[in-house]
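The other protein chains are all here in position, but one chain of the complex has been omitted.
Right after this comes chain A.
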Amino acid sequence: MVNTGPAPKWPSPVQPSTQHTTYPAQILTSSSNLGFPISIVRKPYNDLVPSILFDPQTKMRPILMKGHERPLTFLKYNRDGDLLFSCAKDHTPTVWFADNGERLGTYRGHNGAVWCCDVSMVIIWFNVNGDSTLLITGSADQSAKLWDVQTGKQLFTFNFDSPARAVDFSVGDKLAVITTDPFMGLTSAIHVKRIAADPDDQIADSVLVLKGPQGRINRAVWGPLNKTIISAGEDAVIRIWDTETGKLLQENEKEVGHKKTITSLAKSTDCSHFLTGSLDKSAKLWDSRTLTLIKTYVTERPVNAVAMSPLLNHVVLGGGQDASAVTTTDHRAGKFEAKFYDKVLQEEIGGVKGHFGPINALAFNPDGKSFSSGGEDGYVRLHHFDPDYFKIPSI
């Protein structure tokens, strides 16, 4: 963990506090000429610097990326953090420059909503254009596809009998996990596929198929050292599976677990812990090895998307009311904010407004200096943090 050190002194409209004075929560709304509203709420720590996180004057404007015609479903940065991949209910995953939001290209070929994607970490293939990485996408057209990131070429298609949802590359990118939805009498399943070193050698056979959970499996990711697969979904249970034997190793304790559908799951960079978001209006942090509940973050909305800062002890939750209720309620009623929480204290730090409609996807740049959010409104919003953001005193 990188520590930003003691909170530096910085110009603040609030006079330094005297001891044991409680401050009311500060709410700042930026001047409207910036074109987007941002408000940051910071509960005061009794003798820490009461902080207003973002100085509206230096605030950097988020970049609005309009490329999808339908609600966003998933966002993913590549390892270097220079590319951002977005999936949406339209059929075309898109890749953007993560720095300026310029659209690089699209991956055409799917015939249904694309639910999830992952990009390989290491360069595994060499093609005529030089090296490239691999993109995997899962779609409601009952297939998962492998793509050449650089050329956009479709390399392989895994066909299923039901819609594919979550996809995730293993450490080393030699395996991929793909989940399929319950469909036409079929139960949901988790498939493990071997990814060949050469696309011409790629075969469709599964190494392993895991079945059992009721309802949709919304996310399945690899545990540490590819020894386990962690899955979560509609039945609100987090399960850990053995990738060698296919056995169910663990389920989370019922009392502490989520009460409603788990919508999202984000791993830490070292895979040691992960964060789940649920429609029960909370997000929970778990240990990947023991499935111990470490933290719970309570919010006022159903959570659709979660992300963890790789740099600071921050987590971001996004969500909002059901999309079908958006038009019938006040735009503030659903509160479609990306909410920042202190990962350790479980306290809300602030929020970033902007989307019209709920937030469906969140991703942190691996350098921790920017994050992006994808909404039901079809926009991706790319936020680069202000310098002040890094001065938020942690603990």
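In this text, a contact is a pair of C-beta atoms (placed from the backbone, for glycine too) under 8 Å apart; a residue touches a chain by one contact, two chains touch by 3 or more; residues count from 1.
In this text, contacts and distances are computed from a predicted model.
Visitor: Can you tell which of "Glutamyl-tRNA(Gln) amidotransferase subunit B, mitochondrial", "Eukaryotic translation initiation factor 3 subunit B", "Glutaredoxin-related protein 5" or "Pyruvate dehydrogenase E1 component subunit alpha" UniProt lists for the chain that's not drawn?
Guide: The chain we cannot see is recorded in UniProt as "Eukaryotic translation initiation factor 3 subunit B".
Visitor: From the list A:Leu186, A:Val207, A:Leu225 or A:Val256, which touches the chain that is not on show?
Guide: If we include the chain that is not displayed, A:Leu225 is the one touching it.
Visitor: In the full complex, which of A:Phe97, A:Phe183, A:Phe356 or A:Phe390 touches the chain missing from this view?
Guide: Checking the options A:Phe97, A:Phe183, A:Phe356 or A:Phe390, the one contacting the hidden chain is A:Phe390.
Visitor: Could you tell which one of A:Pro310, A:Gly354 or A:Gly374 touches the chain left off the display?
Guide: Only one of A:Pro310, A:Gly354 or A:Gly374 touches the chain omitted from view, namely A:Pro310.
Visitor: Consider the whole complex, including the chain that is not shown, and state which of A:Arg79, A:Lys211 or A:Lys247 touches that chain.
Guide: A:Arg79
Visitor: I need the residue numbers on chain A that touch the omitted chain, in ascending order.
Guide: Per the touch rule, chain A residues meeting the hidden chain are 1-2, 4, 11, 19-20, 22, 24-25, 45-47, 79, 121-122, 170-172, 174, 224-226, 269-270, 272-273, 287, 289, 294, 300-301, 310-311, 313, 321, 325, 329-330, 332-334, 343-345, 366-368, 387, 390, 395.
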